[in-house]
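Submitted below is the structure of interest, expressed as structure tokens.
The complex appears here minus one protein chain, its other protein chains still in place.
== chain A ==
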Amino acid sequence: MRRFSLKSLLQEAASGHQGWERQWRAPEPKKEYDVVIVGGGGHGLATAYYLATVHGVTNVAVLERGWIGGGNTGRNTTIVRSNYLFDESAGLYEHAMKLWEGLSQELNYNVMFSQRGVLMLAHNHHDVISFKRHVYANRLNGIDNEWLSPEECKAYCPPLTISPDIRYPVLGGALQRRGGTARHDAVAWGYARGADARGVDIIQNCEVLGLKRHPDGSVAGVETSRGTIGAKRVGVVAAGHTGVVMGRFGLRMPVESVPLQALVSEPVKPVFPCVVMSNAVHAYISQSDKGELVIGAGTDQYVSYSQQGGIQIINHTLDAICELFPQFGRMRMLRSWGGIVDVTPDRSPILGKTPIPGLFVNCGWGTGGFKATPGSGHVFAHTLATGEPHRINAPFSLDRFRTGRLIDEAAAAAVAH
């Protein structure tokens, strides 16, 4: 792998940028791997990267049905934060946050992680109480989160209106200053480049069709559209299609797949300094470095794999955006799209073992998986390398839907996150 540096940049500038090499190979699949990862999104690629760097497991393949980073990794609104209520979630997302903070250096790839702050607005008495509880719980877990008055919210985010005359006035907000955004494609590409350089095979256009098992029931490999590939362990990281893949393996999963939409505006000069989320009126907004306003809408109410959602969902979000930020009232939207997210009953992910020995799963990130990408990959790599969950992902077992030990962030946040 050729490292990016000022020197390499200047050299290439002098030679017309003709010398850059491919960032990852396009290898033919080998007969057998130690670990096969199903799904080449951010989480799958991060898993492969940490298997190679932390655990020295380099005989690894990442199998991707389409192209890497083409699913929800390339479709989300790139918000990164870690101010979750419960200890288990806080542990997982804060683990990710710490990895985000050094990620560009570690990968030698600019993931454009920008800690511009994530402000969550409170619009009613219940919000205020709930968010203050979050602030206190987060501080006990060593996670920064602070309560702002409406005037302080306005000072932090000047486009915001704090007029008491709007339908749901701003009563305050919880601010995580370390939160922010990152460049989603760069996260997939950076991990892919780093994993490939350490020997991981990234195999695109390779759909997994079935599971091969030993007579004792344990994993022997996977059947794919490019032939049979042997594997000692298999990790499924297939996001919205986890249910489909696991169905081919004969397993049911406690997830339902629903469309989640986002949209961007025409690009404008820098007008929006931070990330603002409003759960109550449902609006998520930030500004990309290209200048587009990046806006996250809600999920549709029904199961779907169509990668498109109802127009009323994005209209509802735009109504909220225009009410909170009147200056955007005449802004034109450039494009909208949908991704398929796999939602668990308790809105927390599933990371760990399955009933089949040698088969592991990392799914159920629902509407908020991007922020966890480095941490998810890191602990899932540990799980795949050792066969046992890491301390951080142990509570996120599939078995919790039998024992009833749920991590009920859905109730805690009162909204998809």
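Definition applied: a contact is a pair of C-beta atoms (placed from the backbone, for glycine too) under 8 Å apart; a residue touches a chain by one contact, two chains touch by 3 or more; residues count from 1.
As a convention for this text, contacts and distances are computed from a predicted model.
A.B. asks: For the complex's missing chain, which UniProt name, "Aspartate carbamoyltransferase", "Sarcosine oxidase subunit delta", "Phosphoribosylformylglycinamidine synthase subunit PurQ" or "ABC transporter permease"?
C.D. replies: So the chain that does not appear here would be "Sarcosine oxidase subunit delta", according to UniProt.
A.B. asks: Which candidate, A:244, A:268 or A:394, sits in contact with the chain we can't see?
C.D. replies: Selected residue, touching the omitted chain: A:244.
A.B. asks: Considering the complete complex, identify which of A:255, A:351 or A:407 is in touch with the unshown chain.
C.D. replies: A:255
A.B. asks: For a quick check of understanding: of A:20, A:136 or A:302, which residue touches the chain that isn't displayed?
C.D. replies: The one listed residue touching the chain not shown is A:302.
A.B. asks: When the complex is taken as a whole, what residues of chain A touch the one chain not shown?
C.D. replies: 241, 243-244, 247, 252-257, 301-306, 308, 310-312, 344-345, 401-404
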